[in-house]
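In this view, the complex is presented without one of its protein chains, the others remaining in place.
A, B and C label the chains in the order they appear, each numbered from 1.
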Amino acid sequence: MSVASVSVQAQDFDPAAETERLTAGRADVGAVVTFAGLCRDEAGALEVLEIEYYPGMAEAEIGRVAAEAESRWPLLGLRVIHRHGLIRPGERIVLVAAASAHRSAAFEAAAFLMDYLKTRAPFWKRERRVDGGAGGWVQAKDTDEAAAGRW
Amino acid sequence: MSVASVSVQAQDFDPAAETERLTAGRADVGAVVTFAGLCRDEAGALEVLEIEYYPGMAEAEIGRVAAEAESRWPLLGLRVIHRHGLIRPGERIVLVAAASAHRSAAFEAAAFLMDYLKTRAPFWKRERRVDGGAGGWVQAKDTDEAAAGRW
Amino acid sequence: MKAVYFAWVRERIGKPEEELELPPEVATVGDMMAWLSRRDEGYAQAFDQPATIRAAIDHVHARHDASVREAREIAFFPPMTGG
Partner (left out) sequence: MKAVYFAWVRERIGKPEEELELPPEVATVGDMMAWLSRRDEGYAQAFDQPATIRAAIDHVHARHDASVREAREIAFFPPMTGG
């Protein structure tokens, strides 16, 4: 049975509550690794980030990546949340929390999830600049492809 | 200037508040990786874990490991907490939270810190068993030495 | 079948989705991009560097040589930038 839970949503989330839920009422979890991805202000230049996504596929694709993580590492819990819509500097964009008996599984699964989210989950970021400049669509980075390639 | 903060303490801590503190009032952080190490109940066999430590050296050694992490990765914040004393199943033992602009630095620094804490920080765990059995001192694992050796 | 477009592919084409009847000679994702890019200037711009465009068939990533014959929904979009 899958231990993964995936949400794609506009609203913010509470990383503490999400992480807590992975360990509540159990004592077989020895390690929880939580990744929070935040919106940077690009040295004051960014007004807001617009995140477009593919409804239906986004949830399905993250679910497939989560299932792959579960097949590779002995996870006791896995939570993934990705936001869409308007996100301001300092706000949270993405959460991955992985729970396992020993630390290496949680660390590796969380890093794997993030590398795969970056390159496989159908989300696209557009920047709106403080100076009114177009900013435009964020370009995909070769380093993200390389990071995903290592798994 | 160091961005690291290290505590060795008997009392519990609040991972959410500690993580929050790394990002409060700033928008240059793009990634926060938080590791929480918890006390497992060993399938119901463990009553309580006793953690002995070397006062003075524990803080100093974690500080040296934190400084090495800062020299290797461009960190914007780093928080390490290690508890000592009596810890019951399900309770938190250790926290490492690393903040950076991009995710790889935060992931790698947090994993590095944990591998080094395991093999270099002067703490010793002893198990007290539910059945009254000695349990005794936890043995160091070769896999932990190997994990530290990869850095 | 339904075609859906995202990000700057959507902007260049000028609509988020449409119903299409594919001619019999359009067998693959790659064929479909070539066929679409002959429709008008917007489509041509959207697909002017076909190698950069990603596709999905029924919510699953698909290579350019994947068959479109059984597809209910085909999506075209730039490389993803989530996470």
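Just so we're on the same page, a residue touches a chain if its C-beta (ideal position, glycine included) is under 8 Å from a C-beta of that chain, and two chains touch if they have at least 3 such contacts.
These numbers were taken from a predicted model, which means no experiment stands behind them.
Peer 1: The chain left out touches which of the shown chains?
Peer 2: Among the chains that are shown, those touched by the missing chain are B.
Peer 1: Specify the residue from the set B:Ala4, B:Ile51 or B:Ala106 that touches the hidden chain.
Peer 2: Touches the omitted chain: B:Ile51.
Peer 1: Which listed residue, B:Arg79, B:Arg92 or B:Lys118, touches the chain dropped from view?
Peer 2: Touching the chain that is not displayed is residue B:Lys118.
Peer 1: Of the listed residues B:Ala4, B:Leu46 or B:Val94, which contacts the missing chain in the full complex?
Peer 2: B:Val94
Peer 1: Extract the touching residues of chain B with respect to the undisplayed chain.
Peer 2: 37, 51-54, 56-57, 60-61, 82, 93-94, 114, 117-126, 137-140, 144
Following the convention adopted for this analysis, only the chains that are shown with their structure count from here on.
Peer 1: Just list the two chains that share the greatest number of C-beta contact pairs.
Peer 2: A-B
Peer 1: Using Cα averages as centroids, what's the distance between chain A and chain C in whole Å?
Peer 2: Distance between chain centres: 26 Å.
Peer 1: What whole-number Å value describes the gap between the mean CA coordinates of chain B and chain C?
Peer 2: Here chain B and chain C have centroids separated by 48 Å.
Peer 1: Would you pick out the residues of chain A that each touch at least 2 other chains?
Peer 2: Chain A, residues with two or more chain partners: 37, 114.
Peer 1: Residues of chain C that touch two or more other chains: which are they?
Peer 2: As it turns out, chain C has residues touching two or more other chains at 83.
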